[in-house]
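A protein chain is absent from this complex, but the other protein chains hold their places.
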Amino acid sequence: MKKIISLILLFIICLGIVFCLQDIPFGAAKTKVGHYYIDNGREETGATNIVTSVVLNYRGFDTLGEVTILFLAAIGLGAVLATLKKKGKRQIEPASLILKTGCRFLFPLILLFGAYIFIHGHLTPGGGFQGGAIIASAFLLVYLGCRERKINEVANKITESIAGLVFIVMGLIGLTVGGHYFLSNFMPKGEINTLFSSGIIPIIYIAIGFKVGSELTGIIDNLMEKS
Amino acid sequence: MEFLSNYIYYIGAFGLIFIGLFIILVKHNLIKVIIGIGILDTGVNLFLIAVGYISKGTAPIFSKAGLDANNMVDPVPQALVLTSIVIGVAILALALSLAIRLYKHYGTLDLRKIKEQRW
Amino acid sequence: MVNPILLIVVPLGLAFALPIVNLISKKIIKYIPVLAFLFNLILSLLLIPKVLEQTIIVKIGGFHPPFGINLFVGPVGILFSTLIALAGFLVSIYALSYIKEGPKEKYHILYLLLLTGATGVVLTGDMFNLFVFFEILCISSYALVAYLGNKAGIESSIKYLIQGSVGSSLLLLGIGLLYGQLGTLNMADIANQINSISSPSIFVPMIFIITGLGIEAAIFPLNAWLPDAHSSAPSSISAILSGIAIEVGLYAVIRVIFTIFNASSFLMFFVFLGVLTLLIGEMSAFSQKNIKRMLAYSSIGQIGLIMFAISLNTQLGISAGFFQMISHTLGKGLLFLSVGFLIYKTGSMKISSFEGIGKKMPITSLLFTIGAFSIVGLPPFAGFASKFMIIKAALTTGQLLFTVLIGVILLGTVIEGAYFFKVIQSIYFKGTTDIIKRDEAPLIALISMSIFVLLIIFIGVYPDFIARILNSAASEFINRIDYIRSVLG
Partner (left out) sequence: MSLELLLIIAFSGAFLTYLSGKISSQLRDGVAVLISLGLVAIVSFLYNVQTETVFYQGFFGISLILRMNSLAWFFAIAIVSFTALCIIYSLSYMKDCERSNYYYFMMLLINASMLTIVLAGDLVTFFVAWEIMSWSTFLLISYNRNGALQAGIKYIVLSLIGSMCMLVGILSIYTSFGTVNIADVANHLTPSSVGYKLFLLIIFSITFGIKNAIMPLHTWLPDAYAESPSPFSAVLSGMLTRMGVFGFLLIMYVIVGMKTTLHLGRGFLSFNTILCWLGAITIVIPTFIAMLQNDAKKLLAWHGIGQGGYMIVGIAFGTSLGAAGGIFHTLNHATYIVLLFLSVGAIEYSTNGLRDLNSLGGLFKKMPIAFFGGLLGISGLIGVPLTNGFVSKWLIYKTLILGNAPFLAFAALLGTWGTVLSVYKFLHNLFLGQLPEEHKEIKKAPLTMQIPIVILSFTIILFGILPGLPLKVINSIIVAAGFQALDINIWGVTSETGTLNMLNIFAAIAVFGAIFWGIFKVARKSTPVDQYDNYAAGAAVPKNKYHYTVEYYAPFYRMGKPFLKDIFDMFYNRIAEAIGSICDSVRKIYTGYVGSYVMYIVLFIASLIFVQLTWSIF
């Protein structure tokens, strides 16, 4: 009965959306704002990856919010799981030697790859979030492979905080020096398509990379340890 | 057939959205409901990407010279999806942690039995 | 130069810095929210005269509005940000003595972020940015509802989360549909172009957006999370959720309806929905045994009243709605805060357990009583002035329908009065007559609650104090052309 009602209701919503979608033809030419970004993005921000220029410059404030949400998730997760009583030492079956060695071997490589991704965020596909996620996966690998190892929570927290503060401070510097706009790209844009270009974007992306990496690691840590 | 090829992304996106909603509506298990939320999120993200797509377009990255700016897909939805994915992750993480705590309290994840807060 | 962006950035930065501060010293973290919102309060108050003269458009990153994100600091925005900062400041003072257990630094971070999200929602001029800040608001609420980690809190939190995330998905879907049609995310730009597209394809995204925002705003069929969440959260958070969060949600809804979609025909539906919300809320509250649940249902009722007032779509009606929001924030905030210590001392949320507490905690009980009087709308408290204005607004329209609906609303008020007075009777006139040892709430909490009381009485006696800003706020909603012009230039 409930299923039938649900289906009927969803069908009605579906009809409404179909009516609406008639006005949004699939695969049509770009819309106003997008067009502007593609045309002017390189000159205004100095990034070849237009998505990055949108994420960090045109809509940088959204990204600040986004970073905040991830931070929020990490803190919220901690708050929810904090009062959980830890069970006694969990019986951990040590991993095999091959797995351990593999982990040890892969761990720095993954970190390096993650760093590469977020450092080159303004040039190639990728960026802070992707790179951060890759870094976090390295820590997850350690958790899975070398089970007795733990991350240094204090260091993790400090990284997280400082990375967040860097973002804010960069924005505030923009507010004071760069034409009095928050998050304005006050640094020299450099030569397009080189590593040291596009002003504050790489700096912020590095900060985001660290922040996302440490936050996701924190989440993994919390979920592994407290449950 | 042409219709399908024209609208396949929309159909896929809304298919996911409705599957997600349907799961949330009819399933009793909390984990399944959380999976439903995940599917719903994914559907919305897919829809956003589909909105920005143009036929046979390339990624909006000027990685090498000679790329046609008119043939690039809209970068805005991609930026939005980036944000939306992060939000989805945050919600899922929080939901799972809550599910863990809830299981500790109730010993079940059947939402029909978790009804202490009502009326 | 005072830049309104600091209203968002400073609390955010402090929230990011809090984990480090916690490592240095665990004692000072609880003062950080106080400082942050004191700063916000001062900044907002400084900005008010400037904003009333001319709206401030903050371009973030220096990009011109349709291409970059902008903040729209108009009378409404500054009114709300002042209110948020004020409530945040007072509640954080209260929390100095109230939050004693749990991971405290996480509480303070979440609290800061909750109110930052709220400030962002009211100030932003970009649709997607609205969504982002809305999510900050929602996710921090989910976490804070579960903060105590008890059965009720976790259960309410997960239910809230499920409904909230469905809502946010719908909201994002609506934004996506809108973007697909108009190719822009800036609110003013959307508003500018909205007349160019056909009505069914604008209606569907509007419904999705309104529903998504309406879940947080506790509009009637979407508000099932509210009684659970507000009653299970720590009382300081309940005060913020009831006083700020749902009102910010409602702000977002009406901003969407008025400014973006200009859907005045939809407002007629909202009038009825408002009355329905009010009745459902008050009737559900009527026979509650649990005090916090009762207050939560009463918030639903108040939201209905605000919806009704604003949906009248007149200058007077909208400013009356804002006035009611202010008086609700103050009144309900005070009620939740005072109830927090009543519950703390009796160890139970049952109304019956408060019998005779009037002797044990006379000041806290008095504060509760004043809050209740204000919410019911008795003079000389703020609730009366706002209710006066709402009825005046409804009668000024001269339509018989609104007069009849006002009758229904006043019936709801009578029900509200009945259950509040029952609680007051239990507090003062039930239980033993023996002399009980005084066991008052801590001084710092009493001070913060007393400021609420002073404001309630001051605004109730001298409503003209905020009349100007309310009027400008209402004009901002009525004149959407001005909004568009001031953003797009």
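Letters A, B and C mark the chains as written, and numbering starts fresh at 1 in each.
One rule holds in what follows: contacts are C-beta pairs under 8 Å (C-beta built on N, C-alpha and C of every residue); 3 or more make two chains touch, one makes a residue touch a chain.
Note that the structure is predicted; figures quoted are calculated from it, not measured.
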Omitted chain touches shown chains A, B, C
Missing-chain contact, candidates C:Leu170, C:Ala218 or C:Ile357, resolves to C:Leu170
Per the definition of touch given earlier, which of C:Leu14, C:Val132, C:Leu148 or C:Ile162 contacts the omitted chain? C:Ile162
In the whole complex, of C:Ile93, C:Ala218 or C:Ala263, the residue touching the missing chain would be C:Ala263
Extract the touching residues of subunit B with respect to the undisplayed chain. 21, 24-28, 33, 111-112, 114-119
Spell out the interface residues on subunit A facing the chain that's missing from view. 2, 5-6, 8-10, 12-13, 15-16, 19
Positions on subunit C contacted by the hidden chain, ascending: 158-159, 162-163, 166-167, 170, 199-200, 203-204, 207-208, 211, 215, 221-222, 224-225, 227, 263, 265-266, 269, 280, 283-284, 286-288, 297, 373, 376, 378-380, 384-385, 387-389, 391-392, 395-396, 398, 403, 406-407, 410-411, 413-415, 417-418, 421-422, 424-425, 428-430, 433, 461-465, 467
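In this text, only the chains that are shown with their structure count from here on.
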Which chain lies the greatest distance away from subunit B when centres are computed from Cα atoms alone? C
Distance in whole angstrom between the CA centres of subunit A and subunit B is 17
Rounded to the nearest Å, the gap between Cα centres of subunit A and subunit C is 30
Note: subunit C sits from subunit B at a C-alpha centroid distance in Å of 29
Send over the residues of subunit B in touch with two or more other chains. 21, 51, 76-77, 80, 83, 87, 90-91, 94, 98, 101
Quick one: which residues in subunit C touch 2 or more of the other chains? 128, 132, 135, 139, 142-143, 146, 149, 154, 157, 177, 179-180, 185
Contact set on subunit B toward subunit C in their complex: 17, 20-21, 24, 30, 33, 37, 40-41, 44, 47-48, 51, 76-77, 80, 83-84, 87, 90-91, 94-95, 98-99, 101-102, 105-106, 114, 116-119
Could you list, by residue number, the parts of subunit C that touch subunit B in their complex? 128, 132, 135, 139, 142-143, 146, 149, 151-152, 154-159, 161-162, 165-166, 168-169, 172-173, 175-177, 179-180, 185, 227-228, 231-232, 284
Under the definition above, what is the set of subunit A residues touching subunit B in their complex? 2-3, 6-7, 10, 13-14, 17, 21, 24, 26-31, 33-35, 37-39, 41-42, 48-51, 53-55, 59, 62-63, 65-66, 69-70, 72-74, 76-77, 80-81, 84, 123-125, 127, 129, 192-193, 219, 222-223, 226-227
